[in-house]
Every structure is written in structure tokens, then in C-alpha cells.
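There's a structure below that I have some questions on.
Of the protein chains in this complex, all but one are displayed in their positions.
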Amino acid sequence: MAFDLITLGETMLRLSPPHFQRLEQTNTLEVNVGGAELNVAVAAQRLGLRTAYVTRLTRNPLGFMIANKAREHGVDTSHVVWTDGDRVGLYFVEFGASPRASSVLYDRQNSAIANIRPGEVEWPKLFSGSRAFHTTGITPALSPTAAQATREAVEKAKAHGLVVSLDLNYRAKLWTPAQARAVMGELVAQADILITTEEDAERVFGVKEPSFEKVAETLSRTFPNLKVVLITIRETPTVWRNTWTALAYTQGQILRGPLFDIEIVDRVGAGDAFAGGFLYGYLTQGVEAGLRYGVALSTLKQTNPGDLVWATKEECDRLLAGAGLRIVR
Amino acid sequence: MAFDLITLGETMLRLSPPHFQRLEQTNTLEVNVGGAELNVAVAAQRLGLRTAYVTRLTRNPLGFMIANKAREHGVDTSHVVWTDGDRVGLYFVEFGASPRASSVLYDRQNSAIANIRPGEVEWPKLFSGSRAFHTTGITPALSPTAAQATREAVEKAKAHGLVVSLDLNYRAKLWTPAQARAVMGELVAQADILITTEEDAERVFGVKEPSFEKVAETLSRTFPNLKVVLITIRETPTVWRNTWTALAYTQGQILRGPLFDIEIVDRVGAGDAFAGGFLYGYLTQGVEAGLRYGVALSTLKQTNPGDLVWATKEECDRLLAGAGLRIVR
Amino acid sequence: MAFDLITLGETMLRLSPPHFQRLEQTNTLEVNVGGAELNVAVAAQRLGLRTAYVTRLTRNPLGFMIANKAREHGVDTSHVVWTDGDRVGLYFVEFGASPRASSVLYDRQNSAIANIRPGEVEWPKLFSGSRAFHTTGITPALSPTAAQATREAVEKAKAHGLVVSLDLNYRAKLWTPAQARAVMGELVAQADILITTEEDAERVFGVKEPSFEKVAETLSRTFPNLKVVLITIRETPTVWRNTWTALAYTQGQILRGPLFDIEIVDRVGAGDAFAGGFLYGYLTQGVEAGLRYGVALSTLKQTNPGDLVWATKEECDRLLAGAGLRIVR
Amino acid sequence: MAFDLITLGETMLRLSPPHFQRLEQTNTLEVNVGGAELNVAVAAQRLGLRTAYVTRLTRNPLGFMIANKAREHGVDTSHVVWTDGDRVGLYFVEFGASPRASSVLYDRQNSAIANIRPGEVEWPKLFSGSRAFHTTGITPALSPTAAQATREAVEKAKAHGLVVSLDLNYRAKLWTPAQARAVMGELVAQADILITTEEDAERVFGVKEPSFEKVAETLSRTFPNLKVVLITIRETPTVWRNTWTALAYTQGQILRGPLFDIEIVDRVGAGDAFAGGFLYGYLTQGVEAGLRYGVALSTLKQTNPGDLVWATKEECDRLLAGAGLRIVR
Amino acid sequence: MAFDLITLGETMLRLSPPHFQRLEQTNTLEVNVGGAELNVAVAAQRLGLRTAYVTRLTRNPLGFMIANKAREHGVDTSHVVWTDGDRVGLYFVEFGASPRASSVLYDRQNSAIANIRPGEVEWPKLFSGSRAFHTTGITPALSPTAAQATREAVEKAKAHGLVVSLDLNYRAKLWTPAQARAVMGELVAQADILITTEEDAERVFGVKEPSFEKVAETLSRTFPNLKVVLITIRETPTVWRNTWTALAYTQGQILRGPLFDIEIVDRVGAGDAFAGGFLYGYLTQGVEAGLRYGVALSTLKQTNPGDLVWATKEECDRLLAGAGLRIVR
Partner (left out) sequence: MAFDLITLGETMLRLSPPHFQRLEQTNTLEVNVGGAELNVAVAAQRLGLRTAYVTRLTRNPLGFMIANKAREHGVDTSHVVWTDGDRVGLYFVEFGASPRASSVLYDRQNSAIANIRPGEVEWPKLFSGSRAFHTTGITPALSPTAAQATREAVEKAKAHGLVVSLDLNYRAKLWTPAQARAVMGELVAQADILITTEEDAERVFGVKEPSFEKVAETLSRTFPNLKVVLITIRETPTVWRNTWTALAYTQGQILRGPLFDIEIVDRVGAGDAFAGGFLYGYLTQGVEAGLRYGVALSTLKQTNPGDLVWATKEECDRLLAGAGLRIVR
């Protein structure tokens, strides 16, 4: 079975106290699952791509739950690597209100995916006939063996002719900028698409420019193999209200996505929904469509709780066509 | 027993996912009941009118629940028509966040009220000694027999000397503009009060004017029998924050209601609370008071969940007198 | 893609008030999905069969939710027939306490599957290489066209050499015993496996015998094509505590399953979990294993909320091996 | 407007922690309303009597809530006495599990009804044309003025020819047995119907007999004016499982109600549902029917949460006819 | 055992409907505890002071809950006065949305603390070696004996050389401005620190000035014993969005705290968190630090539900250092 998009990475159980409670005060936790690469696969699937997700999971109810949620969204999980050991990583989200930002507490050490090793995934079988591969800077940051396994995946993807997409996604709790630069530099040098933010571009690659456009351009020059560099752009006048857009640098020119004023329900996973939406548009129509679907889908993502996006292609189309804010009956 | 206000129409079970969840993702639904004409009766009762509500309901727990909720608010249900057949209509509400508007999914086909027929309600008994009758454009849109039953009610109300109030309430999922124009035109031609919005005036009667005031004036000229034409006016800078007001055209002049900046908890039922508040003020003091109570009550409605309004006359009076936003101890 | 088991039938949104509330008093509904044939597919998948589920669904969030839940359990939904019309059926469950039995209120008329017609499903594609087909007496009871579509499926399944399994599942609200006898008699006459209860055997086929064993035997003689006749047996000393077992008549002899004393959390779907468990055991090892897995899986089903079973094969094995009631650490 | 049954007494806000939590550990309280006499009115209304409820309430949201809940069940509240002072009484319920019994913590001092005085209710208007009056030993125990107001009500009820029904309902936290004997002795001497338990008969009137039958007989001899004496009988093998029945002594003979084995969801209000069911049967058909409806309705009451009963007459009839414990579809 | 801060006052059970429901419509209440002086002790403890809280409580689960919550935050309760009589006060909070302000309904009459009398608390033991004492204008307003007990506490605190801090906290439902002026005037004349708002300064002491600064200065001149006068300043453009700051007048000069734009989750207890934060900063570093910690801590308080603050000193430091609104990973 061939796929339009295959992603690799960690999904954690996500636990969050309701209604702006602090973690320390809560007696209930809402349960979701989330992780950058699953979020991307779900997003792309919502719009119509056939997607598969690869990870390593402990064979217990928490691991099953993660695979179930992927399947619920139609994402193939037949290449997940199962183990009886290790654990399922967790993370806790506290939702904020100005001037208290939302925050995340990770408890992901020694998770099953951190112990993945090259050779555990049947990449040739999975990549054969498939179109694109996506991962992020989180996966190689999990452990040295995870970094090796990520490198193996990227190399095999290239070898099978897949489009390789990377989201830089720097996580300071997992590794240093220097470590990230070494590993990600090597991976980006093999990629076709790079998605990042101004901050991460500076932290990982030291790219400091006066404009978002220049950041994209510089990255593109640094890694001439890249066909598209995408920068997502968020302004945060308050915690509950943000603006959101993205731009692309491709073939020497800048393309700008639409900008939306968002009432934030849950911004976690926005960048991932952008990546999934972009890849849908890119693979079906090109960079410009990718930018539009990426921004639209990730905008809608931020209006529902959970890491995963539940919007439809029709909703993206209506939003892009200028749907109003009146109740839809 | 005589009533100040009698309303006729459908009430549905209203099911909504909590906390901005999409319907597709939820595992819990909050249960309310709602329907334009019950909402109006409840609103008027909150301010002090004696009200009765007429509908047709299936004799099962869902039907009982609807009658119970009317009674909970002191609305008389002794003229509800009960049947062992048909079903209770449902609707699902998804609450939005900018730029995703709230939306409603109806599942109301073959409901008991859609199968109402002329002759099933003892209108003479109910109208005798009563003061006003209100229905909306939704009731005749439910089915041809419902349209006939609505026409019967309006004609009998006129015959018994009741004030007849109509809310145009166009629902595109129920009928076409042409159908609405034919049926509603005939009903409005018998009414004393017409409540609508700029959009509905255009969609149903083709009234397109440069200002809200002109819309009201034109409707008033088209239907010279109307003593009052009311236009409710909403601005939606964001989904969570709207402004809300209304104006009236009566006896050749425009009256303007107060305007409120609202943090939206639940805007469903606002127009109905306006109608109920207006009818209270109109029947007890006149058009100007009606406009003030209508806007105040419907403003407060939008700050609590559910179709029904829970505010009191004292709260309306305080709001109209300029109550501040500090905590009331 | 070939499957071990393919099922056909209706899945509804299942709405239930929490904590023994009466429907009339509730303000919250728990949302699940359920329907006999999906329940069977999920049960079989939990134990390891590759399953597909066929139904007809409205293309709206409720329809999507049903397909999602099937996929969450790994059940293939690629042959679901989608429509923009009709509706998704609903049912409400009230959980009882002695001496008040639990009860179900259906609101399923005019659902999408009731309007299914022969020719809408690509049966040859689906059946090619597959092993078994299962449906119940509910599907043909939904409408005359649904009966035709069911007959088509059974005939094509036979033609493709699949094991055909039927659960009699008589629903008095959908058709009369005479209607059921006519339609089901024709289907059972083509089946390999019949699952039913003493009550349904009497209501549909007029089989009244002094023992469960005799009921099975008589059914087997009436329909000599049947390879296995299964009778599920429930005793209800109280609403919260039941005993549960099943027996099989096959090749002229009676096989008895284990009997369990169950503290009932939710008995809806027990018969379906039995069918799914039986088909797993039957297809992998034979009638006796089928009986054991059927009873074990359906017993565990009754200890968790929802129509669907969440137990694992390991849990069935432990239960059959005599696991105790002490906490498992 | 005339009523079949009028009751007088206190209704409190009832707050209970969910799922067997201790009050000290909870962070959520479920809100119901409850009080013996409202419970009786609701029970009788469920079966078909026209009922009115009289109390004294503070004009605040908690007082409104109590009146609303009465109205929700169709109970007339137009004779409720409203005040701007005092407070709404509260009580907290902790649900038990063997060997910990359920328990109630009252916070009802200085409630509005405790300050009721004779002359505040328009009894002649309310009693004119009505059929029965019911109150309990709780109302006069609330305060000396409440005792006077209760006496006034009983006397006026007798004067207007109403059937007077009393439930002894001794509350040790409100008064001493001696106080209860003095006040209740005077009231029972004017009553037609007395409902009580063996324990209360002993605590208030010192009636100690070897059998329930003898208790009823002795009470009947002590108060020869009584037409019926009813004893409700509960056995509590465990907290979650009780048996429940009642007997009547009338015209020199004993009548026995049916006995039910109950899985207890919430036993608070059972005695009141018995009284309401009895009065329905008594007023429409006689003592025997009263006993049957009383036991059936109060049995069903114990299977749903809250003080109030939500069962229907049809459900009582089915239960009395021997409905089984299988799921009702 | 010696404490940095000891507070005296009432804590109530706080009951609030979820999600902007009106009290009249709710069926669930969230349970917290709150009261000005406990709130202050908790706030100070969060930042590092050793605190003790004194009150009078009824020995029942509600009283235990209040003491438990104090202990949960590390506040010493060994000097709480316990009684078997009286009751635990309650208050209900309705959360508002513009233009409906949040509101509080008190049910606190006859609470245990209202019946406190001088001599019940072992002040000398508690004050010996301790550093500061804080109470508010609510405590003496509860009853004449509570006023005497408050006066006793202040006098003994002065005698033991403690810093005495008062929050004026005028409650119109408890006493008149004249009564407040008489009692509080006497107490403020013995205090070192006075915390109040422009409104309360005017209502209680008739101080009306053109600026906040002038109000502080005038209070300082009126009560020359005061070392610091603090004014908290809130602007309420909408219910969900406020600005918040404070200023201090000390040693003839004005100090200004930082100003924050707050998305309001729950503003109840903000003033108390300010007092607690101020006292921490004042006792450890001086007035300026007090102002900064007071504003920071009370700002963070408003972003979580409940009267009590759950922020940490580190979070205050980050906020004061200019933390952004981006998610913290």
C-alpha cells in the first residue's frame, strides 16, 4: 500500500487541567494525544491525503490509545514498532491567560520512541510508491539512536524519490543549539521543504535577519537543495487573541499566505496543522495552494481543543473565500 | 385562563459539545431545549407577562422534557398537542472562535410539530381574553400543514382582537425565498408587529436599502397594517465579541434602542429574547419601553449558556441605568 | 485487500444520561456509537481478525464520527456508502436499577442505511479473498430496500464462498414476527452460522422447546444448511448482576461455553461481542474455541461502558484460565 | 383554580458530592432541590393529580430555583409566599456504601419557611374546591410560628372539607420527641390519613408493638379519626440493596402492598414518593390502589438520583404487572 | 512556633456554577474555599513566608474542608477555634460577561466566626516572636463580638511589636459606612499598613480626591501612624479584560507598581493576593519590592480559578522581568 505522506516521530499522552486551572490545583485531567509528526499526518489526512505514521510504542493501554487515535483519523499505523518495554511519554499543558502564557511540562524520558534504532522500520516497503516523508527536529533530539533512525529514514526517503519535508522545531529541553545544528544541518541538507519560525532559524542556524522574508531567503541560500522554505508567523497581542500567517520562499520569490485574527482555544499543534495543510496543497496543486491550505487549516486548528485538527477541506475553502463570523445554520 | 402572550412553534432538543469542541470530536453533549417561539414566551415571562406556549410534541421523555422546561419558566403548556407518533426534533450547536463562526446542524425532519394540522389547537379557548400572539417564519416553513396551521392561528388571533407579532426568521434549509415570500407575505399582511433583520428583509421581501432605518421604513410601507417594524442589528468584530442593538419604525418615526458591547457566551436565542422583551415593554408601556427591554434582555441572554434567558427585570433595569462591570457583592 | 470478516448494518449515535438519570431529567448526554454489526466487527478485530464494516452514512459530523470510531478500532471503512441526504440514526439509553430495567429509545427512522439499495456496495471487490460475512435481523428490518440490499449481500457472500453468519436479533419496533420470519427465513436458509436467543427463536420462528439445547437442535433441523447454531443465555437476578453463557449445536452435538457471574456496567452490545468473539475463535480454531472466546469477550464487554468492547485477547485468555478478582498490579 | 392535592412545607437546595465522595474531599456538588412536601406534590402530579405547593421562599436565585423545579413538574406555585429576607435552607447528602450509611448534613436554620406566620397564605382561596391537603412533621418542627402556621392550614383544610394527610416524619435535629408528640398529636387528631414508620411511631407516640400490623392498628385506635394508617417498611441488607414495601390499616383490616427488591441509586425521598403515589391511588380508586401506586412509585424513585421522582404512571403499571429486568427496547 | 504573618478572618465555602451559567439555571456547583484573610495568608506562603491563619469554624465536614485547604497551602491552622455550634458561611459566585458583571451572593449569617469573642484565641502564644498581623474590614463587620475580637487582636499585635496591616475592604451588605468608619478608624489608627481602593477610601473615610496618589496621601495624613498606604487600581474596559496596578505612599513619596493587562479568569481574591504579595516583599526587602510582588502575584491570581493563588515566586520574577505570551515549553 502506497501513501501520499509518511511521518515519523513521537506521540505522547497529553494531559491538561480544565478551564485555566493550574496543574497543581487540578483534580481532573483531560486526555488527548499529541506529537508533532502525528499531528501533521492527521492534518494532511483531513484534507484528503493518504497518510501513514511511524513511531515506536509500548504495548499497553496508553500505547494502544495513541495508535487508536491515529487510526480514528484514517492514518495508517501498520508500520508502528511495538515493544513490551519502555514507556509512553506524557506531557501536561496548562492553558494561560494574559499575562500568563500557556505552558507545557514534559515527562517523556525513556519513551519507546527514544529507544528506536536504525533497522527497526521496514522503510523500503513503506516508501515504495509513496510520495512524501515528513519529520521534525524533535525526533532526532530524543536520543542518539533516535537521531540515527531519523537519518536512516531521511536517507531512504531520498533514495526512494520521496519529497522530504522537515520542520525545524527546536526543543531546548532536549538538546543544545549546537547539537541541533549538527544533526539538523545534515538532515536539512537532504530535504526539499523546510518549515520553521524566525526564532528557531536563529537558535539553530544562527540566521538573524531584519525580516521574515530575509530569514527564508537566507535559509534557502544556506541549503540550496531546498525547494521551499516556509516561515510561520504569530503575533501575540494577548494569550487569547493572536494573529497567524506564513510565507514561503521558493524559486527565488516570496509568497505570502493569508493572515487571520484568531481567538485562541488551543494553539498547540498549529505549526503541525500548517505543515499538514501545506503538504496537501503542495502535493496536489503547488506551493501557493500549500500556503493557503496550510494557513487555513492551522488557523481552524487553533479554534478547537486538542493537538489534532478536526476541520474539513470544505471549511478551509469557505474560510479562504471569506466566510463571515455569523452563526452558520 | 387568559394570557398576555401566546406563542406557537417548534422546540427542539439542543445538543452541544462543551468548550469549543467540534461535534465530530466530542464524547459529551450538553442538553438544552430551544426554539424561537418558546424562547420568546420564556423571555416575556421572565419580565412578568403571563404566557402560554403551543406546539405539538411526541409523548416520550424528550417531549416531556420540552414541556417541563417551558413550565419551569412559568410558561403554560396546557394547550400543547400530544401525539404518540412522529419524533422530537434535535439540533446540534458547535460554538466557534474567530475566524470559525458558531454553527448549527439541524435534525428536525418529521418532528411532531411539522405534522400539525389546522383544527388541532383550541384557539378560541386560548385566545379568549388574551392579549397577544407571536410566531415566526420558522413555523410555517416546517411543512405545508404547519403553514396552514400557522395561518389558522394568525387569523383566529386577529379575529379575537389579539396583537399579532411575527418574527420573519428566514431559514434557508427549510424553504426557498420565494416560498417564504408567498406564505410570510400573507401573514405579515395581517400582523401588527414585524421583527426582522436587514438580511432577512432582503432575502424574503427583496428589501435592499442603504440603512437599517430605511429597511424598517420600506417594510412598514409595504405592509401598512404594521404598527411597528423592528430591526435587530448585530456587528461581529469577532466571534466572542459583538455589538448589539435594535431600532423601531412606528407611526412614521424611528426609535433607537441602546447599544451594548457584548462578550458572547451563547448568542443563540438573542433575537427571541429581544422579541419577548419587546412584547413585555410594548404591552405594558409602549414601543419605546419595548425597545429598551428588548435590547436589554437579549443582551443579557447572550451572556449565559442556552437558548433561554435567565435574567430578571431588575437586571434589565440596572443594565439600562448604566450598571458597571465591577463585581456585584 | 481481503478481510477475515465483513459486516453490514446500521450504527447509530448513542446518547445516554450519566449515573442512572432518567432521560427526562438529564442535562448531559454521554456520546458513544453503537450498532450490532459494527460492534461485531470491533469485537473480532480486538482479538485479531482483519475486519471491514459496510454501512450507509450521511456526510456530516455525526456520520464522520461513526466512521472514525470504526477506524479507531482498526475496522476498515473504505466501503462505507456516503450520501449528502438522509440522517444519522440516534438512540438513547437509560441505565436501570432493580426493579427498573434499562431501556432504549430509538430515533432511527429515515437514516441513511434505511435508504440503502442493492447495487450500492461493491460486494465482489470486498468479498474477493475474504473469509466471512455477518449481519443481523436488524438490517433487513430497517426498510424494504434495506432488506433487498441485505439479501444481495448474503447471496454474493455465498457466491464468493464466504462463511455467512447471522444474528437473528428481532426488533419488535421495526417489524412484525411474520415479516421477520419471511425475510429471515430466506436468509437463514443460506447461512452457515445462526446466533440467537431462546426468546427470538420463539418470536421469529415459533420454536418453543423445554431447554436451550432443544431450541438449538430444532433450529438446526429446521435449517439443515446451518453448520452451527448458537444460543446466548442470560439470567437476570437483578439489573446490576447477571449470569451469562452460551451453547452451540454443531454436527449433532451440544457444546457449552463457560458461565460467568457479571457485575453489569453496560450490557448493551453483549450479544454482538459474543458474535465477534465466536467468529474469531471459529475462524482460527473451531466451534469450541469460538464458544469460549465468544463468552469471554462478551463477558468483559459488559464490564465497561459503551456498545464496543475494549478487552484484549490476553484478557480473554486470563479470564478463561480462571483469573481471580483481586487487584492486578 | 382548584387542586386535587395541596402540600405545605420546606424545600431546600440539596448539594451532594458525586460518586460516593465524602463531603470533605469534594470539589464539585450536584445540585437538586428537595423537601418532603414538594416531593409529595411532584409524585402525585407525575401520576396525574393537579397539585399545588405552598412554602415561603427568599426572592433570590436559590429561591427562584426551588419554585422553578416545582413548576417544571407541573406543580402550581402561585401561592408561594415570597420575602426579601431570610435565606434558602440547604442540605448536603453523602452517599454511602456498606457499612457506611448515607448521611445528610442540614444547614437550614433561619430559612424563609421557618419564619412563616399564620395569615400569610390565602388558604380559603386555595382550598376552595380542592380535595386533599398534605404536610409532614417537619414543617411544624421548623419553628413555633411554623407550627402555628401548620395548625392553621390543617384546621382550614378540615373546615373546607379536604382530606387531610400527614406524614409523621420525625426529625431529631429539629425537636424532641416530647415536643413532636404535643404538636403532632394535635394535628393527627384532625387528620384522615397518617403515614409513618415503625421507628417514628415509637419515637413520637411511644407505640411499640411486635409487628408492623400492630403498630398501624394501635395508631388507628389512638387516633380514631384516622381513616387510613400507612406504615412504610424498609429492610437494609446492604446500603446498595434494600427491600421496600408498605401496609395499610383501614376500616379494621390490614392491606399489604407489593414488596420490591431495590438496587438503590438514591433513597432520599422514597417515603414522599410513597405518600404522593398513595394519595393518587386513594383519591382516584381507594386505599388498595393507593397502596399499590404508593409502593410502585416510591420503588421507582429509588432508582434515579435526586429527591424527586421521574417515573410515569405507565411505568408503575408495568412494574405492578410484573415487568422483568431485561432491557426494554 | 513563630510566624512571619498571621491573619484573622472568615473563610467561606465558595460555590460557583460552571461556564458562565446563572445560579438559577445550574445543576452543578464548583467548590472552592475563600475569604480575604485566608487568601492573604496563602498568597504570602506561596512566596515563602511562614504564615498562620486564625478563624472560628464549625466542627463538620465543611469546617474541616476550610482548614484542610489552608493546610494544603502550608498555612498553619493550629490556632483555629473550633465549635460544635453555628455554621460555615457560604457564598455563591456567578461569573459574568460584558455587560453583565460577575456577582456574589452571600449566605454567611450566623457563621462560627461571627460568634467569636475576645479571649478565645491565644494571641500571646501566637504573636510571640512573630512579625506581622493582617486583617480586613470584613472581620469586624461580621458582628459586634467579632469587632471586639478584631480590636483585641490588633491591640495585642501592637503590644507584641508586630507590623499591623489592614485592608479596608468595605462590605455594604455587612454594615453602614458610618459603622465602618467608627470601627475601622480606631483600628487604622493603630496600623502600620493600610491597603484599600479609591472607592472604599471615599465610602468609609469620605476621602475624595482627584487622583489615586492624592487619596493615598490624604489617608496617610489622616492616619499619621501609617508607614505605608497602598491603593490597588483596576480598569474594567470589559468583564473579561481588565488592567491592574497599585501604588504606595510611604515616607512622603509615591511609588508605582507595574501595570498589567489581564485576561480575567477569576478576579475574586485579587486584592488579597496583592496584600499577601506586598507583605512578602515588604517584610523581606521593603515597600518597593512589596509593590512589585503584590502586583505580580495578584495579576497571576486572576488567571486561575478560585480565590486562592497558585503562582510561584519564580513565576512572579519572570513576569516582572517581562516574560512574553508565547507558550512555555
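By written order: A, B, C, D and E. Residues from 1 in each chain.
Heads up, the rule we're going with is that contacts are C-beta pairs under 8 Å (C-beta built on N, C-alpha and C of every residue); 3 or more make two chains touch, one makes a residue touch a chain.
Everything numeric here is computed off the predicted structure, so don't read it as measured data.
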item	value
Neighbouring displayed chains - absent chain, whole complex	A, C, D, E
Options C:118, C:177 or C:305, residue touching the unrepresented chain	C:305
Of E:14, E:69 or E:171, the one touching the omitted chain in the full complex	E:69
In chain D, positions touching the absent partner	19-22, 24-25, 96-104, 106, 171-173, 234, 236, 238-240, 267-268
Missing-chain contacts mapped onto chain C	18-19, 241, 260-265, 299-300, 302-306, 308, 310-311, 315, 319, 323-329
Touch list for chain E against the chain that is not drawn	68-69, 71-74
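In this section, only the chains that are shown with their structure count from here on.
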item	value
Most distant chain from chain E by Cα centroid	C
Equivalent interface positions on chain C and chain D, same or different at half	different
Distance between the centres, which are taken as Cα means, of chain E and chain B, whole angstrom	45
Whole-Å gap between the CA centroids of chain B and chain D	39
Multi-chain contact residues (two or more partners), chain B	19, 22, 24, 68
Graph class of chain-chain contacts, one of line, ring, star, complete, other	other
Full enumeration of touching chain pairs	A-B, A-C, A-E, B-C, B-D, B-E, C-D, D-E
